[in-house]
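Every protein chain but one is kept in place in this view of the complex.
Just so it is clear, A and B label the chains in written order, and each chain counts residues from 1 on its own.
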Amino acid sequence: MSGIFPRAVSLMVAFFALVCFATHAPALDMELLGAGATFPQPLYSKMFDAYNQQYKVKINYQGIGSGGGINQLIKKTVDFGGTDAFMTAKELQSAGAPVLHIPTCLGAVVVTYNLPGNSKLNFTPDAVAEIFLGKITKWNDPKIASANPGVKLPDLPVSAVHRADGSGTTYIFSEYLTKVNKEWKEKVGTGKSLKWPAGQIGQKGNPGVAGYVKQTPGAVGYVELLYATQNKMPYGNIKNRAGKFIEPTLKSVSAAANVKIPDDTNVSLTDTEAAAGYPISGFTWLIFYKEQNYGGKAKDRAEALAKLLLWMVGDGQKYVEPLQYAPLSKEAAAKANKLVRSMTYNGAPLVK
Amino acid sequence: MTGGHVGRRLAKDTLFKGAVCLLAFLSLLPLFLILYYITMKGISVINWDFLFSLPRPIGESGGGVANAVVGTLMLIALSSVISVPCGIAAGIYLSENKTGKLSNTIRLSVIVLQGTPSIVIGIIAYLWVVAPLKTFSALSGGVALSIMMLPVIIKTTEETLKLIPYHLKEASLALGVPYYRTILKVVLPSGISGILTGILLSVARITGETAPLLFTAFGNQFMNVNIFKPIDSLPYRIFYYAMSPYPEWHSFAWGASFILVVLTLALNLIARGISAKWKIQF
Partner (left out) sequence: MDTGKQRAPSGTDRSEKRFSVCLAGSGLIIVLLLLAIFATLLVTALPAIKEFGIFFFIGRVWDATTETFGALPFLVGTLLTSFLALVISIPFSIAISIFLGEYFKTGAISTFLRSAVEVLAGIPSVIYGLWGLFFLMPAVRFIEMKLGVAPHGVGILTSSLILAIMIIPFSASIGREVITLVPGDLKEAAYSLGATRFEVIRNIVIPYARSGIIAGILLALGRAIGETMAVTMLIGNSNFLPTSIFSPANTMASVIANEFAEATGVTAASLIYVALVLFLVTMVVNIIGTYVIQRISIEASREVS
């Protein structure tokens, strides 16, 4: 027994050496870290899986919410962030250096619910606002019923659920409601995290909201379209500015996005003029520093990031439609491409 | 005292005993429900593929938790490497210095550390490791978990060494063996089973911790063995899958829970086995 301690020590040393070895051995495998929006996460996870198979570059993307993505980029703990809300002036300022946004796809925020029979419902903008303001408390409320003739609505309490984390999905949703509902504008407003009515449930991430709604009869929440369709959850048609109830689809989202896109791609797609457009849609962006030489980042890492971004707005777009997001228009893709090409390392462009 | 009075008292006694037994076994009901859920829903998803393949993209079926299993094992190894030497040394110090200002301060610190909420330790590891290194990493997760392991190791080491009879040490010292060699070669080996038990119990304590990993190890859908990169872990994966809307992921969460519970129970059983088999006997 007396020899056990030297043995234990040498074992520990050996183990440590192994850890160090293991740490250095796979250094050839490039790995990038991203975090943020859960809105495009199904798409990103598909894209990054395909990208890894093709180019042997691992991209680890964690859905922690847009607010988290922006914050972790500013703290420089991630290579890139994901957000569905353009960074605010204050956030851009605290970033300390120019940050670029490139759109990767378009998506729709849908109002999904869990009712017996799960029939398709129509929602007027005011009904949506009042559900989330806590003013509509029963599903057979006339404000919902009047838009749904022929549908038998149950006498079930409405259990509205919002995002507990700082969320770009919340931003898009609240921006829309601010535009269409006066009371919402006064009481709640637009933002990634909001002052929700007391006693309302919050859940983390798009998956959290979808999970809660799916499990709870009478629940209603807002999530990206794919989360509803993948889980066979019903989602409502929303009355747009032209007065038509529009079903969120790839087509109606693209229709809403038919607007002029500025050079920095900061554009709002909610409540647009398009007659066939779904009114609660938006871009989702990837954000990253323009100058990549910071915090001791190696050049090959920066190059790998630039290459990935170019692929995502180029070849990678073929993965967008199968997942029911709307791909970038030619114009948007070109602008995004140009933004990626403006990335620098020590002031010199990263990609030619 | 009349007979009726005694009868009432006896009836009360029986009633009380019945209530105690009922309540005691009623409180096991949740345990059996949890174990039932984990086994019923967990075992069915566990197969070769689940154990040895990586997670698939969201919405695609299949895939496994290989990265999470490897990650959990790495986190255990990392945090043990950090906390075991320091914990044992501090435990020896406490057993050798039963009183004294430093000893009492250390004992108090151990009590406080033991009760510190895991989420607070997660924040600390974020501020200490993630923020300066500018990346989420397995290392930061290991640091957080090692802080949680320390009190258990220190306490068990101290308590084990306290039980070792003083004459053992005296005999060694009388033979002219230096003090440090006495501790290392006589005292520690006789207490090795207790110390090992403590290490295993502390590992069991941290294996299922999720909160300290949220802002440190972060999660990774790929396999990773680099300690300076984010890493996946079983509890984090369970959390991620549990909160998702996908039924398949829910069953994966149960499957991962099954692995995790088996792992923690095995650690506890081995720890008990060690302390039962190599009891300190003199």
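Note that a contact is a pair of C-beta atoms (placed from the backbone, for glycine too) under 8 Å apart; a residue touches a chain by one contact, two chains touch by 3 or more.
Computed from a predicted model, the values in this text were never measured in an experiment.
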| item | value |
| --- | --- |
| Touching partners, among the displayed chains, of the absent chain | A, B |
| Among A:216, A:230 or A:329, residue touching the chain not depicted | A:216 |
| Residue among A:196, A:235 or A:325 touching the omitted chain | A:196 |
| Contacts of chain B with the absent chain, listed as residue ranges | 9-10, 12-13, 15-17, 19-28, 30-31, 33-35, 37-38, 85-87, 89-90, 92-94, 96, 102-103, 105-106, 108-121, 123-124, 126-128, 147, 150, 154, 178-181, 183, 204, 207-211, 214-215, 235, 238-239, 242-243, 250, 253-254, 257, 260-261, 264-265, 268 |
| Positions on chain A contacted by the hidden chain, ascending | 5-6, 9, 35, 64-65, 67-72, 74, 91, 94, 157, 159, 164-166, 189, 191-196, 198-204, 212, 215-216, 218 |
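Criterion: only the chains that are shown with their structure count from here on.
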| item | value |
| --- | --- |
| Rounded Å distance, chain A centre to chain B centre (Cα mean) | 36 |
| Residue ranges of chain B touching chain A (in the complex, touch as defined) | 56-60, 77-78, 81, 84-85, 130-131, 134-136, 184-185, 188-189, 192, 218-222, 224-230, 243-246 |
| Chain B-facing residues of chain A, complex | 1-2, 4-5, 12, 15-16, 19, 22-23, 26-27, 31, 33, 35, 41-42, 45-46, 48-49, 52, 58, 60-62, 75-78, 203-205, 207-208, 210-211, 213-214, 226-227, 230-231, 233, 295-296, 323 |
